[in-house]
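Only one protein chain is missing from this complex, and each of the others stays in its spot.
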Amino acid sequence: MVMFGKKMVKKAGPHEKVGLPPGTLMHIGERKTEKVKITIIDYDEKELQEKEAKKVEECFPFKEKPTVTWVNIDGLQEVQTIEKIGVHFGIHPLVLEDILHTGQRPKAEDLGEYIFIVLKMLYQGGSEEEIVSEQVSLLLGSNYVISFQEMEGDIFNPIRERIRNSKGRIRKAGADYLAYALIDAIVDNYFVILERLGEEIESLEEELVKNPTPATLEVIHKLKTNLVFLRKSVWPLREVINGLERGESPLIKEHTGIYLRDVYDHTIQVIDTIETYRDMVSGMLDIYLSSVSNRMNEVMKVLTIIATIFIPLTFIAGIYGMNFKYMPELEWHWGYFGILVVMVVIVGFMALYFKRKRWL
Amino acid sequence: MVMFGKKMVKKAGPHEKVGLPPGTLMHIGERKTEKVKITIIDYDEKELQEKEAKKVEECFPFKEKPTVTWVNIDGLQEVQTIEKIGVHFGIHPLVLEDILHTGQRPKAEDLGEYIFIVLKMLYQGGSEEEIVSEQVSLLLGSNYVISFQEMEGDIFNPIRERIRNSKGRIRKAGADYLAYALIDAIVDNYFVILERLGEEIESLEEELVKNPTPATLEVIHKLKTNLVFLRKSVWPLREVINGLERGESPLIKEHTGIYLRDVYDHTIQVIDTIETYRDMVSGMLDIYLSSVSNRMNEVMKVLTIIATIFIPLTFIAGIYGMNFKYMPELEWHWGYFGILVVMVVIVGFMALYFKRKRWL
Amino acid sequence: MVMFGKKMVKKAGPHEKVGLPPGTLMHIGERKTEKVKITIIDYDEKELQEKEAKKVEECFPFKEKPTVTWVNIDGLQEVQTIEKIGVHFGIHPLVLEDILHTGQRPKAEDLGEYIFIVLKMLYQGGSEEEIVSEQVSLLLGSNYVISFQEMEGDIFNPIRERIRNSKGRIRKAGADYLAYALIDAIVDNYFVILERLGEEIESLEEELVKNPTPATLEVIHKLKTNLVFLRKSVWPLREVINGLERGESPLIKEHTGIYLRDVYDHTIQVIDTIETYRDMVSGMLDIYLSSVSNRMNEVMKVLTIIATIFIPLTFIAGIYGMNFKYMPELEWHWGYFGILVVMVVIVGFMALYFKRKRWL
Amino acid sequence: MVMFGKKMVKKAGPHEKVGLPPGTLMHIGERKTEKVKITIIDYDEKELQEKEAKKVEECFPFKEKPTVTWVNIDGLQEVQTIEKIGVHFGIHPLVLEDILHTGQRPKAEDLGEYIFIVLKMLYQGGSEEEIVSEQVSLLLGSNYVISFQEMEGDIFNPIRERIRNSKGRIRKAGADYLAYALIDAIVDNYFVILERLGEEIESLEEELVKNPTPATLEVIHKLKTNLVFLRKSVWPLREVINGLERGESPLIKEHTGIYLRDVYDHTIQVIDTIETYRDMVSGMLDIYLSSVSNRMNEVMKVLTIIATIFIPLTFIAGIYGMNFKYMPELEWHWGYFGILVVMVVIVGFMALYFKRKRWL
Partner (left out) sequence: MVMFGKKMVKKAGPHEKVGLPPGTLMHIGERKTEKVKITIIDYDEKELQEKEAKKVEECFPFKEKPTVTWVNIDGLQEVQTIEKIGVHFGIHPLVLEDILHTGQRPKAEDLGEYIFIVLKMLYQGGSEEEIVSEQVSLLLGSNYVISFQEMEGDIFNPIRERIRNSKGRIRKAGADYLAYALIDAIVDNYFVILERLGEEIESLEEELVKNPTPATLEVIHKLKTNLVFLRKSVWPLREVINGLERGESPLIKEHTGIYLRDVYDHTIQVIDTIETYRDMVSGMLDIYLSSVSNRMNEVMKVLTIIATIFIPLTFIAGIYGMNFKYMPELEWHWGYFGILVVMVVIVGFMALYFKRKRWL
C-alpha cells in the first residue's frame, strides 16, 4: 500500500500553492507522461477528419465549425498549452486550475457556455494489488468536447473506432453524446476493476477457510483500503451524472437523457457492488479474527491435555524417587508394577474427562 | 459461498462490452436454459387464448388486439428474438440491452409508450445454503405485458391458473393488473426465502448455545453474505414500487394503486425482516466470539489448577530426591509420611483458594 | 428465544398464499383463542348500549345510527365473520386480507370512507423474558370503530369503563376520539414493557460487575433481540400517528389533533428509550467481553507465578538428584541447607520481580 | 450507575396511568422537594414587584396586567395548584399532564394563546459520577412566563439578579426575552456538565496509559452511559429552539430571533462536544481492550521463557537421576561438570532465540 498511500497524500490537494492567487496555473500532481500529445477528431454524419496536432493552436479553428470536434490532450505538464486553450475557448481560470490540480473530486459544473466535468479513471496498476487513479477532465461546449488526461490511455480507443467506422449513433449525434460516450467508457471500466476485486475476495475467502495466516490479514486490509479509495472516486459520480441528466443546460439535448440515465444506473450498480464488497470484506475480518482465536484455543487444548496428563504422573514418579530411609512401598515386590497400573488408571480417567469435555 | 461469490462477480456488470456502442445487444450472464420458450396468453373477460409460440413473430399480431396479452419468454440467449420484439413493439435499444444484461439493479423506467421494470427472482438453490438470483424484466404496454426470464420457472404458474379459471379479478382487469400480479408473485416468493433463512437462524441459535464449533462461524458468515445479497436485491424494489404507485403514467390505472400499495407494504415487510435478521446474525457473531473466549478460559483454568497443584508438590518430591549426604529429614522414621501429610495440607489450601476464586 | 424466533419466522408474511389471487381471505397466524367473541358498545353523550353479539349480523344496524359504535372482535379464525363485516361496511378485500394476516407492519391507510390502522400490542409473555406480540387492526369510519384482536385482552377494559362511567371527554367526542383512545392504550402499554426491560438491564448491570458468567451473555443476547423486536414494532408507529395527525381525512376532527400529537410524543419517547437501551446493552456486551479477558488474564497470572517460581527450583532439585559419581556438592556438610537457602533467595527475587510488575 | 439506571426506568413514562383518560392530572416522577414554592416577579422598564406567593391564586391578577410576569413554581406534587393555574390561564389538560409527567422529551408546542416548552436541566449529582436530570416546563404567554421545576434550584438566580438590577436589556424586553433567558441559562449550564465530563475523560486518558485496571473499564462504561443520557436530553433541543426561532408565533418578536439563534448555536456546540466525547470514549475502550491483550501477552511471554528454558534442563537432570545399573556417563569423572556446561550452552542458545524474536 506504500505507493498508494503516498499518492493519496500527494494528491490530497493544492497545498503547494497556499497563498497564491486563485486561478494561478501550475500543474499539481505527478508528471505521468513524457510528452504532451494532442489529437483532434472532427466529424459529422458525413465527414471525418482526424489528426495529431503539433501545436495547440491547430485546434482553434474547429471552435467555429458546426461539426463535432473532440480535442484530446494527454499530459498536463505544459501549462501554457492549457492556458492557450483556456484563452481561446473562454474557459474560466479556476476551471483551468482544477484541470491541472489532479486531486479534484468528481464533479460537474455548468458554466453557461460550457460544462466542466471531472472524472476519475481507474487502472489496475503494474503490481497485483495496486489501483492507479487518473484524473480525466471534460469540457463540453455546444459543438466540441475537450478531454484532458494525465497520461495516454487506451480506454477511449474503442470510441475512436466507433467514430471512424460510423458504428452506433455517434456520428449522427452531437457533442453531448460524445461526452456521454466518454463518461460511459470510464464507468464501464470500473466494472473491470470490480471484477478483479471480486476475484481477489473470492480467492481470499477460500484461503480464509483453508489456511489463514497473518499475510491473509494484510490482504484483507489492502482490499479494504482499495475499496475505500474506489468508493471515494465513484460515490460523487452519482450526483454528477444525476446533475447532468436533470440539469437544464441547453448543451445537453433531451434525447441524450436516456443514455445518461443508463450510465447513472451503471454508477449505482458500481456503488452497490462496492458496498457489498465492503460488507463482505469486513465480514472476512471477523472470520479471520475468530479463526485466530480458534487456533489459539486448539494450541491451548493440546498443551493442557499433555500437561494435565503428565504433570500428576511425574509427581507420582517424583514421590517414589525420594530418598527417605523408611518408605515401605519401595520394599514391596509388586510396588513398581502396582504404581504403573495406578498411573494407567489415572490416564484412563483423564481421557474420559477430556472426552466428556469434547476436547478429544 | 464459492458459487455464490462467482455469480456476484460474473454478473457484476457489462464489462465484457467495454467500449462497444451502447445499445449493442449481447447476452451477458450465464446461459441458464437450453432452449428459448415463448408462451402467449391472450384474454379478456370473456375469451382466452393460450399457445406456445415456435417463432417470435407469432406474438406480433396481439399488439394491435384490444385484449390483454401476456408474452412470456424463458431464456435470453437468442439475441435476435429479443431484437425482433424490440423492433416490433418499439422498445429502446438501451432497454433491450438491460434485459439481456442480467446484472441489473431492480428499477422501473417510464418510457411513455411502455414501462420497463426489472426485478430479481430469488430461488433456494439446489444445495442447502445457496440462493440463486434470476433477473425478470417486464415490459408493460397499454394492452400487453412481455416478461423475460432467464430460465423456466413455476412461480408464475398460479397466475396462469387464475387466468384460465377466471379466479379473482384478473380477467376483468387490464395489463397493469397483470403486471402487478407478476410483481406480487415475485415479492411473495421472498417470504419463502426469508422463512428458510429464519429457520436456519433459529437452528443456529440453538447450536450456538449448545455446541459452537468453527463450522458454526462459517454458517454465520454464509448467512450474513446471503442477507447482504438479499438486501441488495430487495432494497431498490421499495423505490421501484413506490415509483410505480405514485408515477403519473396513464398506463397504470388508478384502481391498481391500492394493489401496488399492498405489494409496497410487503416489500417494506421483507426489508424489515432482513434488517432484523441482520441484527440477529451480527448478535450471534458476538456470542460466538465470546463463547470461544469462554471455552479458552475454561481450558486455561483446568491447566492452571492442575499445574498449580502439582508443580509445588513435584518440587517437594524433587527436594527429597536429592542425593546430598547430610539430609537429616531422610533419616527420620516418619519423614516420608510426614511429607505426604504436608502435601495433602498444601492441596487442601490450594482447593480453598480456587474455591474462593470460583474456579471450582 | 426459541419460541420467539419461531414466531418471527411464522409470522413473517403471507407466504403460504403464494400465487393465490390478492384479496383471498385466509387467516395466517397462530390461532390464539378458542372462540371468536364480538362485543358492541354504542353510545352518545346521553345513552349507552352494550352487548355481546352472538352473530356478526347483530352489529350491522349500528352502521346507520348517528351514535358512536365500537365493535370489538377477539379472534380471527372465522373468516366468514370478517368477510361479512367487510361486505356490510364496504371494506376493500385487501384490507380484510391485512386484518387476517397478522404479520403486518404497523401502518395507517386512508381509504376515503374509512381509515385502516394496524398496530402491534405487546404483552409480557408467560415466562420472564418473553415478549408476545398481537396484531390489533382498527377500522375508523365516520361514526364507528371496528377493532380486531387476535385474542381477548384486558388492555381496552379501562376504556370500556370510561365509556360506561362517562369519565373524561370520551362520551362527548366522536369515533375518531375513540380510535385515539385505543391507540393511546396500546402505546401506554409499551411503557410497561420498557419498564420491565429497564429493570432487567439494571439487574444485569449489577450482575455484570459482580459475577459475569456465560449465562449473563445469553441474557444480554436475549435483551438485544427483544429490543430489536420492540423497535421493529414501534418504529413505524411514529410515521403512522404523524400521518393520522397531519392527514387531511375529514374522519379525524381538528380538536383530536392535539391528542394525536400527545400519542406521537409518547411514541417518540418509547423509541428514544429503546435506542438508549440498545446503546446500554451493547455497552454491556463490551464490558462482558473485556471482563472475560480480565479473568483469563488473572488465571494466566496465577499459572505464570506458580510456574515461574517452582520450575527453576524443581530444576535445581533435579540437578542434585542426579546420580553422578563425582558431585562434590553432595559431599559438603552444609550442601543441603545451602541449596535450600539459595532457593529461598531465588523465590525472594521472583517475588520482587512480580511486585514490580504489579502482578502480586 | 445504579441510581441512574433506576431513574431512567422510573421516569420512562406515564405507564402508571395506563387506561386513565388522557388529561387526568397526577404527578409522575420522584417527589424531589418538600414544599411547593411559588415566586412571582412582575416588572416593566420602570417598576418591579417581587413576592413569594402563599396561595397560587395570588398570581392570577397578573395575567391581565400589561407588565411582564414571571411565575416560578418549584415542586410538582400539589396537583391542584397546577390545575388551578391551568384553569385560570386556559392551559390545555394535556399540557398540564405533560408538566406533571417528568419523563417528557424536550419539545416546544405552539398552542396559539401560549407556547409550551419542555427542557431538561442537568445537575452534577452528589456523588462524583452522577448526573441528575430535572424537567423544567415553560409556558410563554403574551405577557407572562410560568416556569415549573421539580425542585428548587439556583440556576435562575442570576436572571433574577439581572431583573432586579436592570442589567442587560431584560427589563426593556418582553416575556419572550425572559423565556429566552431561562432557556439560555439551562443550555449554558450544560457546558458545566461537559467540562466536568471533559476532565474525567482527560484523567481517564492518563490512567489508561499508565495503569489500566478493570475499574478503568467501569469508569469508561459510566462515562459512556452518561454521554448517552446527555445526548438524549440535548439532542431534541436543537429542533425545539430551531422551531421557536423559525416558528411564526406572534408571541416571539422578531428581535428575539438573534438571541434564539445564539442559543441554537450553543446547543449545536453542546451536541458537537458530546459527539466528540463519545468518539473519544469509544476510542478509549479500544485502547483498554488492547492494553489488556498486551498485558496478557507479556504474562504469557514470561511464562513461556521460563518454561522453555527450564523444562529441557529439568529433563536432562531427570535423565541422570535415573537409577539404571549401566549408565556410563555417571561414572565419568567430568560427567557432572560436563553436563552443567551443556546446560549453560542450551540456555545461551535459548537466550539468542528469544532475542531474535524480540521477547527479551
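Note that the chains take the letters A, B, C and D in the order they are written out, and that residue 1 is the start of every chain.
To be clear about the criterion, contacts are C-beta pairs under 8 Å (C-beta built on N, C-alpha and C of every residue); 3 or more make two chains touch, one makes a residue touch a chain.
This one's a predicted model, so the numbers in the text were calculated from it and none came from an experiment.
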Among shown chains, those touching the left-out chain: A, D
Tell me which residue among A:37, A:63 or A:92 touches the hidden chain in the full complex. A:92
Cross-chain touch to the chain not pictured, restricted to A:132, A:300 or A:351, is A:300
Given D:53, D:111, D:151 or D:327, the correct residue touching the omitted chain is D:327
With the full complex in mind, choose from A:107, A:160, A:238 or A:357 the residue touching the hidden chain. A:107
Provide the residue numbers of chain A that touch the chain removed from this figure. 1-2, 5-6, 8-10, 12-15, 17-24, 92, 94, 97-98, 103-105, 107, 109, 111, 211, 214, 217-218, 221, 224-225, 228-229, 232, 285, 288-289, 292-293, 295-296, 299-300, 302-303, 306-307, 310-311, 313-314, 317-318, 320-323, 327, 329-336, 339
Interface with the undisplayed chain - residues on chain D: 155, 157-159, 161-162, 167-170, 181, 184-185, 188-189, 191-192, 194-195, 198-199, 201-202, 205-206, 209, 258-259, 261-262, 265-266, 268-270, 272-273, 276, 279-280, 283, 286-287, 289-291, 293-294, 296-297, 300-301, 303-304, 307-308, 311-312, 314-315, 318-319, 321-327, 357-359
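Basically, only the chains that are shown with their structure count from here on.
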Please report how far chain A has to rotate so that its Cα atoms sit on those of chain B, a copy of the same sequence, as a value between 0 and 180° in steps of 5. 70
Same vs different contact residues, chain C with chain D, by half of numbers used: different
Take the average of all CA coordinates in chain A, do the same for chain C, and state the distance between these two points in whole angstrom. 42
CA centroids of chain C and chain D: separation to the nearest Å works out as 26
Expected list for chain B, residues touching two or more other chains, is 289, 293, 296, 300, 303, 307, 311, 314, 318, 321-323, 327
Testing understanding: with touching defined as stated, what is the shape of the graph linking the protein chains, line, ring, star, complete or other? line
Those chain pairs that satisfy the touch definition: A-B, B-C, C-D
